[in-house]
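Inspection log for the structure reproduced underneath, given as C-alpha cells.
Excluded from the complex is one protein chain; the other protein chains are retained at their positions.
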Amino acid sequence: MDYNWIETGLQLSRPELLIIGGTVAVIMLSIFKQLSRTFLFLCSCAILIGAGYITLLDIQSYTGQTILFKGAIGYDKFSLFFKMLFIAIAFITMLFSYPVIKNWTSGFVEFLSLLLCCTLGMIYMASSRTFLMMFLNLEFVSITSYIMAGLLRHNKKSIEASLKYIIYGAGSSGIMLFGMSFLYAITGSIDVYTVGNTLRHLDLPNSFYLITSILILAGFAYKMAIVPFHMWCPDVYEGAPTPVTAFFSTGPKIAGFAMMIRFVDGVFGKGSSPFEWQLIFIIVSVLSMLIGNLTALQQNNLKRLMAYSGIAHAGYMALIFLTFTQDSIGSLLFYSVIYSIMNLGAFITIIILEKYYNIDNIQSSAGFAYTNPFLAICLSIFMFSLVGLPPFAGFFSKLLVFMSVIKPLNYLTLFAILVAVITTVISLFYYVKIIGAMFLKQGGNFTITERVSLILNAPMAILALATVAIFITDWDWLFEFCKSCSL
Amino acid sequence: MLWFTKYPVENLLILSSAVFCFGIYTIVTRKNAVSILMGVELVLNSVNLNFITFSQFVDNAGISGNMVAIFVIVLAAAEASVALAIILGIYQNFGRVDVDKLTSLRN
Amino acid sequence: MGTNNMLFAVILLPFAGFLFNLLAGSFVGKKLVSLVGCGVVIISFILSAQIFMSSFLQGASTAVQSNSIRWIDVLDFNVDITLYVDHLTIVMMLVVTGVGSLIHIYSVGYMHDDKRFNRYFSYINLFTSFMLLLIMGKSLLLMFVGWEGVGLCSYLLIGFWFDDKEKGISNSLAGMKAFIVNRVGDLSFTIGLMILFTYLGEKFNVWTLDILKIKDVVATNETALNIPLLTAVCILLFGGACGKSAQIPLYVWLPDAMAGPTPVSALIHAATMVTAGVYMVARFNFIFALCPTALAVVALVGATTALFAATIGMTQFDIKKVLAYSTVSQLGYMFLACGVGAFIAAIFHLVTHAFFKACLFLGSGSVIHGTGGEQDIRHMGGLRKKMPITFITFAIATIAIAGIPPLAGFFSKDEILWKAFSSNLAVGKLVWIIGLITAFITAFYMFRLLFLTFFGDYRGHHHVHESPFTMVFALIVLATLSVIGGWVGIPDALGEKVIHTQTNKFEHFLDKSIPHEAKSGPLHKENSHEHHSSAEFILMGVSILVALSGIFLAYYLYMKKKEIPAKIASSFPELYNTIYNKYFVDEAYSSAIVQPLIASSVQTCRFDNTAVDGSVNTIAYSTGNSSKYVGVFDNNAVDAAVNGVANEVYSTGGQLRLLQSGNIKMYLSIAVVSSILIMAVLWSILEWKQVKDFLVSLGLL
Partner (left out) sequence: MSLNEILLNIIFYALALTGLFSSFMVATSTNMVRTAFSLLGVLFSFAGLYGLLRADFLFAAQILVYVGGILVLIIFAIMLTHKIANVNLSNESTSSSTVIAVVCILFAVLVFIALTLPEYIKINQRNKPLTEMIGNNLLSDSLLPFEILSVLLLACLIGAVYLARKEVKE
C-alpha cells in the first residue's frame, strides 16, 4: 500500500505536531515539582512561537491548494492564514493571562495545556473539509472551552458558566449533526465539496435545504455566537476567568466563522445555488446586530457588555455571507484580524481593571482616567475602534465588509447595510458610556496593591498602537494578503 | 443469513426524529443536570441511528456514516465525562444540581 | 517652498501645534503655549494668503493640487490623500485661517486664567487642522475624516468645562448632545455617499470617492442619470449638512453648544465648523443643480429654519443664546440661497457672516468677561460707557447683521434675497417672503440685544471693566471687516450705475469653481442684470426699509416704552411661553425618540432575559388565548403579555416556575423556537405559493 500521503501530510502539519508534542511535554514536565511555573509558561510560549514561525515560513512560500489526509483537511492559504491568526491569538492570550493565572492555587498547567489543545482544534476547524472533521473539531474546541470556563472550580460563577456552556454546546452540536445527516442521506458523502457538487445536479425542494440549513446553522452559530444561538454567551463570558473570556471572544468565534465559510463554500458554493440560503443570513445577522447592540445598552458589567458587543460584531461579520464572493471573504479575514486585535486589547484593559483595581463594572470605574490615564487612553482607543470611528482600525474593517457586501446593490443588501450602519450608531452609546464614565465622572479613590505588570501593559500598548497605526501606515498589504488568502 | 429487506427507511427516520424530539424535550424541561445530560445522549443516539441508516442504505462505496457514528459515540463519552465532572463541581459548590436554581449569572 | 509642500504645511502646522500643546504644553508655560498656538495658525493664514496671491489673484485661474499619497488601495476602491485647492476652497481657507487667527489671539486673553490653558489651545489647533482637511480634501473620504474630526473637537470643546462645580454635568451633556445629534446627520450623509458611490460604480463603472472624478462622471453622463435617485442622494447629503450646520430638525444641539468657552462659540459654532454643511452643499452644486426637488427641500428647510430660529431669538435673555439662534437663522439663510441655486451668494453670506458673527460673539465674550461671567441681558445695561470699544464694535456688527448699507451684511443678504426673488423655482417667491420677514425679525432682536446690553442703566452688581488688548484687537479687526468685507460683492447692478464697472468681484471669482450653469442655468430666468436692475433696486429699498423698521420697533419697545414687551408677553402667555421654551422641540425629541429608544432597549434586554416568555406568548396567541391580550399595546405590552402567559403556565400546567432569567434551559428553548420561527418565515417567503394554497384550503384566505 502507498503511504506517501501520510508522509506528505505529516510534513505539512509540522506546527500542529509541534503543538501536540509540546502539550504532552508541558503536562509531563509539570509532574516535576521543582520546575517553576514561569518555566512551564515559557515552554508553552516557545511552542507557540515555534509553531507560528513555521507557519509564517509556510505561508510565505505556499500558494497552491492541497488536500491532506485523504480529504480530511484542506491545506491552502485560507487554512494557513487562520493557523497563523489562531496561533497569534493563543500566544497573546497566554502572554497576558500569565499575571492572572500564576497566582491560582490550581489549574495553572491545565490552563496552558488546554489553551494549546484548543488552539489545535481551532486550526483544524479552519481547515476541515468533511462533516466528520467539522463536528469533531467543533467538539474539540467546545470541550476544551467547557473545561477552561470552569477552571476556577471553587468559584460558583465559573463552574456555573461551565455547566451552562456544556449544556448549550452539547445540545447545539447534536442538532447540527442531525442536519448534517440529511445532507449525507441525499449525497452519500461527508466531504463538503462532493456534497455540493452532488446537490447541484439534484432538484430538491426548498424546504429540504431550509430545514437542513437551519439545523446545521445551530452548531455553527452557537460557536459564532449569532442570534438566536447567542444566549449562552453573556453568562459564560461573565462567569469564566477573564483571560479565558478574552480567548473565547476571539479564537473560537473566528474559528466558527472560518468553518462556516468552508462549509458554505463547499455545499452552496459561490455564485448561484439552487437555494437562496443568503436569506437565512440576512435574518440572523440583522437580528444579531439589533439584539447585540440594543441589549448592550443596558449592561453595566464590563464582561457582559463585551459579550453583547461580540454578538453584534458577529452580526457584522455574518453580513459577508449575503454576497459570499472572494472579496467579501477577504474582507472577513481582514475583519477578524482587526477584531482580534481590538477585542484582545479591550480585554487586557478589563483584566488590569479587575486584577489591580477590583473594578468589573462601568459604575465603579467612574473617574478612573485620573488614576491610570495610560490605561484609560488605551481603553478609549479600543472602544472607539470597536465602534468603528474613522481614524481607528475598526473603521476600515467595517468599511471593507460593508463595501464588499453592498457591491451587488439590491434591496436586501441595502437593508442589511442600513441596519448595520444604524446599529453602529447605536453602539456608540454604550462604548462611549465606558469612556464617559472614566473621563467625565467624579469617582472614588482607586488604590493599587502592586505595580501593573509589564506583561499586561506592553501587549496592551502594542495592540493599541496597532489599532491606531493602521491609519498612518500603509496597510494595503494586509488587505491584499487577506484577499489572497480568501477561498 | 437472512436480513430484512422490507422495512421502509421512513420508519427508521421517524423513530430517530421522535427520539430526537424527546431528547430536546428532555433538555428543555428537566431540572436535574444529569437528566439533561441524558437528553443530550438521546439526541446523539438519534443522530447515530440516522447516520447508520443512511450509511447502510445510500453510501455503497464508503462507510462514512458508520465512521461518523463511531466518532459520535466516542465524543459522547468524552463529553459525558467532562459534563459529569462539571456536575460534580456544581454539586460541591451549590449542594444541588438543579439547573433552575443556577441563576447567579444573569442580567 | 513649493505649492505642494505649502498645501500640506497649511494643514500640518496647526496639527503640529496641537501635538506640541498637548504633549509639552503643561511644561513650557502659558506664554510659549499661546505663542505656538497662535503662531501656527497665523503662519497657516499667511501661507493661504500666499497661495491666494500667487495662484488665484494673478494670472493662473486653475486649481492647485498637491501630490497624491495612496491611502486605501483595494480592488476598485482607491483613495488618495490629495489636497485640492480651487476658488471655493481658497475662500474657505482664508476665512478659516484668518478668522481663526483672530480668535486664537483673542483666546489668549479670554482663557488666560484657565487651568487647562494648553489643552484648550491644543484642541482649537486640532480643530483648525481638521477644518482645513475638510475643505481641502479632494476625496470625499478625506473630507469625511475632517468632518468627523471637527465634530470631535467640537465635542471636546463644548464639554471643555466638564468639571465646573455647578454646570459641569450640563456642559458635558451638551457636548454629548452635539456629538449624538451630529451622528444622526452623519448617518444620513454616509448613506448618501454610499448610494452615490455604488450608483456611479454600478452604472458607469467608476468606483470613486474623488470629488472631481464624480463631477466629471456627472457632467459627461448628464442625460443618462437617474434623477430621482440623485434627488434622494442630495437629500441624504443635505441631511448631513443639517446635522453639522444645525438646520431643522437637527438644530437642537447648537444652542446647547454655547456651554463651551465663548471664543469656541465664535470660531466653531458661528464662523467655521457650522458652515461646513453649506460648504459641502456648494461643493456638490453640480449634483444639486440637477435635482430641482432636492433644491426645493434645501430652500424650504433653510427658510423655515431661518424664520423659526429668529422667532426664538426674539425671546431669549441669555446673550449667547440669542447669538446662537441668530447663527442658526443665518445658516438657514445660506441654505435658502443654496436652495434657489445661488451657491455663490451662500458662500458670500458665509464669509460676511463669519466676520460679523465672530465679532458679535467675541463682543459678547468681552461683555461676559467684563461683567464677571454674567450672561443674562436682564442684568446688564448701560455698558456703553464702561466698555466703549466693545460697544462700538458690537454695534457695528449688529448694524451689519441687520442689513444696513454699506456694511457687509447688507450686500450678502440682499444678494440672497434678490436671487431668491428672481429664481424661477416654484418656491422662490415663498422663500423670498420668508427671508424678508426673517430680516425684519433679525434686525429687531439684534437691536433688542444691543439696547438691553449697552443702553439704559446698569442692572448688575459687578465691577465692569474693559477687556485686555489681545481681546479688543480681534474685535477691532473683525468690526473693520464687518464694514468693508461686503465691498467685494457689491451687486453689479449697483456698481454699474454708480461707478460704471463690474463690482461683484466675489461672484466672478467663484464662477470658476461654481460654474454659471449650476448657479443660474435651469433655475434662473436669465443672468443678465441689466433688465432687472430696476427691480433689484426696488428690492434693495424694500429690504433696507424692513431692516430699519425692525430697528425702529426694537427702539420703540426697549428704549421708549419699556413696559410694552412684558405686556405683550403677558397678554399672549401661551404663545410667548411656547417661543420662550424654544417651541418645546427638545422635549418633543426626548419623548419621541430618546425615551422610546431607552424603553426599547430595556425591552430588548428583557427580551433577551425572558425571551421564552415572548415566544411562549406567540404560541399562546396562536393557540386560542389571543383575545385576552389583544388591545394591550402600550409600553407595558410586553410586561402584560409576559405576566399573562406566566399566569397561564401556572394555571394550565400547574407546573413549576419556568420563566426565570439565567436559566440555560430557557436559552436552549429560545434557540429552538426561534429556529422554527425563522424556518416558518423563510418557508413562507420561498414557497409562498404553496403556503397560500394551504391557507386557502383552510379557508383562512
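First chain written, first letter: the chains are A, B and C, and each begins at residue 1.
To be clear about the criterion, a residue touches a chain if its C-beta (ideal position, glycine included) is under 8 Å from a C-beta of that chain, and two chains touch if they have at least 3 such contacts.
Since this is a predicted model, take the numbers as computed values, not measurements.
Novice: For the chain that's been dropped from view, list the shown partners it touches.
Specialist: Within the full complex, the chain not displayed touches A, B, C.
Novice: Quick one: say which of A:S79, A:S97 or A:S113 touches the chain that got left out.
Specialist: A:S113
Novice: Against the chain that's been left off, what residues of chain C make contact? List them.
Specialist: 616, 619-620, 623, 649, 652-653, 655-658, 665, 669, 672-673, 676, 679
Novice: When the complex is taken as a whole, what residues of chain B touch the one chain not shown?
Specialist: Counting only chain B, the missing chain is touched by 2-15, 17-26, 28-35, 37-39, 41-42, 45, 48-49, 52-58, 60, 62-64, 66-67, 69-71, 73-78, 80-82, 84-89, 91, 96-97, 100.
Novice: Across the whole complex, list the residues on chain A that are touched by the chain not included here.
Specialist: 6, 9, 20, 23-24, 27, 68-73, 106-107, 110, 113-114, 117, 120-121, 124, 132-133, 136-137, 139-140, 143-144, 146-147, 150-151, 153-154, 159, 162, 178, 182, 185-186, 202, 204-205, 207-208, 211-212
Methods note: only the chains that are shown with their structure count from here on.
Novice: Could you please state the distance in Å, as a whole number, between where the Cα atoms of chain B are centred and where those of chain C are centred?
Specialist: 62
Novice: Two-or-more-chain contact residues of chain B, please, as numbers and ranges.
Specialist: As it turns out, chain B has residues touching two or more other chains at 24, 27, 36, 99, 102, 104-107.
Novice: Can you list the residues of chain A that touch 2 or more other chains?
Specialist: 163-164, 167, 171, 235, 298
Novice: In the complex, go through chain C and note every residue touching chain B.
Specialist: 605, 608-609, 656-658, 660-665, 668-669, 672
Novice: Where on chain A is chain C touching in the complex?
Specialist: Residues in contact with chain C: 163-164, 167-168, 171-172, 206-207, 210-211, 214-215, 217-218, 222, 227-229, 231-232, 235, 276, 279-280, 283-284, 290-291, 294-295, 297-298, 327, 389-391, 396, 400, 402-403, 406-407, 409, 417-418, 421-422, 425, 428-429, 432, 436, 440, 442, 474, 476, 479-480, 483.
Novice: In their complex, what parts of chain B are in touch with chain C?
Specialist: 24, 27-31, 36, 99-100, 102-107
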